[in-house]
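Down below is the structure, laid out as structure tokens.
Only a single protein chain was left out; the remaining protein chains are all shown in position.
What follows is chain A.
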Amino acid sequence: MPAENLSAALDIEGVVPITSVQLDAMVVLKIVKHCRESAPSTVTGQLMGLDVNGVLEVTHSFPMPKTQDSEDYEAGSQYQLQMMRCLREVNVDDNSVGWYQSTNLGNFMNQSLIEHQFEFQQALSKSVLIIHDVARSSMGNLNLRALRLTPAFMKLYKEKKFTSETLAQSKLSFSNIFEELPITIRNSALLNALLFELESDESLEATASHLTTYNAANSQQQQRKTALSTNFDMLDLSMDPYIERNLEQVMDSIDDHTQEQGNYAYWQRSVERENKKKAAYLANRKAENARRQQAGQQPLPNEDVDSLFKLPAEPSRLDHLLITGQIDNYCKQINAFAGPTLSKLFAVGELQK
């Protein structure tokens, strides 16, 4: 590849925005393993790779140790540096491109996550956050999302100004805190070979030739789980636990939301009160001034009014924003779940007839 092509592809100036994320198969499995083993607590890890022509290729990842407080932060970064040095030695791309976090039924919208991702995007403009939902993945369909904070949100977060006014100005709402990028997954040729081999496992044919009952063979298979045959987890009919947990979470966030609303209403009331007091004071002063003018006296100055009445600062709307985002997320999740479940229900209904 000629030099100018290469530099254009690597985008040294950082002008090409990222449009999609490509994960290596190994990275997918690493994330899945790490998240599953430490579920239900949330864990994070680093992603490494390179961006080529707007596609962020993630080729490696490593888990991060759990941090309890900020004291561990130093140890964490030490760990990260050392790990990256080690990985460079074995020819791994040692270029940090983001991080991943596990989540349970999509409850990832919170302050610390936003802060973390903000720092990342501040330092590396092309970094992504991969969210892996353990609970949903174990239902038979891998659930990964690649997210980035939108520029508008980045700007507001930098200024730490989350008032209704600034939100309205920058047209920011819960639906555009994050932008979601499409994910593709890449297998190498050798990996394909491995996958086909896993699928065409001979051990199963061996059991079928013996005269065993279905149950015995079944229990044997349970123990082995060797062959990579088709996965029928998707056909599972038990939907109640999922819906139940999801609704619980929605209820929790709605509670939070109400509280946040209460805070906001309180603020509004106090602003109103102050405003009323101010207006009363001003009217008083005006009347007095008029009287003084009639009496031929100097009118009293009006400047001290603002210092007398301090309007309480508007509470940060960030929490509100996040909570609404979270609720929206849950609702979408329920809807997405409802579609297949309804069709499953009807399918079973037909089957019964």
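We take it that contacts are C-beta pairs under 8 Å (C-beta built on N, C-alpha and C of every residue); 3 or more make two chains touch, one makes a residue touch a chain; residues count from 1.
Here, contacts and distances are computed from a predicted model.
Missing from the rendering is one chain, named in UniProt as "Eukaryotic translation initiation factor 3 subunit F" (options: "Eukaryotic translation initiation factor 3 subunit F", "Trafficking protein particle complex subunit", "Tryptophan synthase" or "Ribosome biogenesis protein BRX1 homolog").
Note that of A:A265, A:A280 or A:A338, the residue touching the chain absent from this view is A:A338.
Check A:M64, A:V97, A:L113 or A:L322 against the missing chain and you find that the one touching it is A:M64. Of the listed residues A:N192, A:N284 or A:Q297, the one in contact with the hidden chain in the full complex is A:N192.
Shown as candidates are A:S41, A:N91, A:S112 or A:Q298; the residue that touches the absent chain is A:N91. On the side of chain A, touch with the chain left out of the figure occurs at residues 22, 24-26, 28-30, 32-37, 60, 63-65, 79, 82-83, 86, 89-92, 134, 137-144, 164-165, 167-168, 171, 173-175, 182-199, 208-215, 217, 224-226, 228, 230-235, 239-240, 243, 247, 250, 254, 324, 327-328, 330-332, 334-345, 347-349, 352.
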